[in-house]
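Heads up: the structure comes next, in structure tokens.
Now for subunit A:
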Amino acid sequence: MGLLIKNACVVNAAGESRAPVDILVEDGKIKKIAPSISAPGVEVIDAVGFKVLPGFIDLHVHLREPGREDKETIATGSASAAKGGFTAIFAMPNTIPAIDTAQVVQFVLDQAKKVGLVNVYPVGAITKGRAGEQITEMMDLKRAGCLGVSDDGRAVMNAGLMRRALEYASMAGLLVMQHCEDEHLSAKGVMNEGEVSTRLGLRGDPIIAETVIIARDIELARYLKTRVHFMHVSSARSVELIRRAKAEGIQVTAEATPHHFTLTDDAVKSFDTSTKVNPPLRMAADVQAIKDGLKDGTIDCIATDHAPHTLEDKEADFDCAPPGLVGLETAFALGMTELVGNGILTLTGLVDKMSAAPAHLTGLVNKGEIAEGRDADIVIVDPERKWMVTKEDIASKSKNSPFIGRQLRGRVITTICGGKKVYSEK
Partner candidate 1 sequence: MMGWKHKHLLDMGSLTKDEIGLVLETAKSFKEVSSREVKKVPALRGKTVALLFAEPSTRTRVSFELAAKRLSADTLTIQSTNSSLTKGETILDTALNIQAMNVDLVVVRHQASGVPQMLAQGTKMAIVNAGDGCRAHPTQALLDMFTIHEKLGSFSNIKVTIVGDILHSRVARSDIQGLVTMGAHVTVCGPSTLIPIGIEAMGAEATCDINKALKDADVVMGLRMQKERQQESFLPSVTEYVREFCITPERLRLAKPKALVMHPGPTNRGVEIAAEVADGPQSVILEQVTNGIAVRMAVLYLLLGRKSK
Partner candidate 2 sequence: MSTSSKIMDADQVRRAVTRIAHEILERNKGVDEVCLVGIRTRGVVLAERLRAAIRQIEGKELLYGILDINFYRDDLNIIKKQPVIHETLIDFDITDKKVVLVDDVLYTGRTIRAALDALVDFGRPSSIQLAVLVDRGHRELPIRADFVGKNIPTSKTQQVKVSLQESDSHEDGVVIEG
């Protein structure tokens, strides 16, 4: 069983192939790349007119299983990922129970294997039960298959505990992924604190709730000489702090979400609860700074923070509705529309942010690039195709997208994971 992709215009982070090539896939690997390959009896995909990219890798996805299978399951989340062109997704540990032991890690891996669509990498919790009190058995988590740890949804508020976590995770070889939010400062805020929150009378979550954690963790990483990864960076000041830390040689990395480089807090004026997200949508200058940070490399990668919620949960009032939006299926198109379309990144730059960089950050050496011998995780896209986001088209179990009704550019045509076609546009 193999696959042959004909007329592939390959785009890697390193560059674009000068002339179309053929790619032969066998046993889940890219066996051969050559100007013309003939392989009788093998299924052929003609990629003429399209671009062929390394499968996207999302460091930040909420699959909700175990515990909230009404919102999403590993099966539906995997299908949503495949439709969005993702071949590897990192599952956040804020499930019920939390992914804080090797057993839960194993459960997620088993479920993902049963589903058999995309690679699922469970992210372990930093602290037991994500309670912020005791660090988890990180060596065991690592052995069970974790590549990173996070208490996502909450920051590790105790700086002393964070120090221990960074030290211990460094020994275990795990990437510490921080949700940057000082909960005393965010103080149950439901949107960005600023003119718009004042006008709307909604409780504000100020930018400083994010920046004080980033500043603190930069100091910890500097002192301890460990790595730390900042998730869903949302503000201009955060980008500036990370830029300076990188210039000083501190081992910090960062991700940004498509919604934070696309939307401002103006979107909340609709009171559409799918615009309620944590960290909240910020202001125009912040959106610009995220784009600048992606352009100059301050922000290493794009992650979706795909956070499905049921209609029942999201139909609540703005104060009560849970934060989060579904992002797997719109990420590439938003990258094309907002970043490539506006000259922020080239297509190769976007491939770096969505494939190569996240693979590199998490040590997935066989992913993130189309090259002979690498895993056959490939996505075929039409970068020019315009399409309308509709509720009906969303494969995720939840439909909480603020982009419904929006016209976007860039469509995933076919997703191949481990040499197997896992999504194909009808």
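The candidates came about this way: all candidates are chains of the complex that A comes from, given by their letters.
As a working rule, a residue touches a chain if its C-beta (ideal position, glycine included) is under 8 Å from a C-beta of that chain, and two chains touch if they have at least 3 such contacts; residues count from 1.
As the structure is a computational prediction, the values presented were derived from the model and not from experiment.
Subunit A shares a touch in this complex with candidate 1, selected from 1 or 2.
Against candidate 1, the residues of subunit A that register as touching in their complex are 193-204, 271, 312-313, 315-321.
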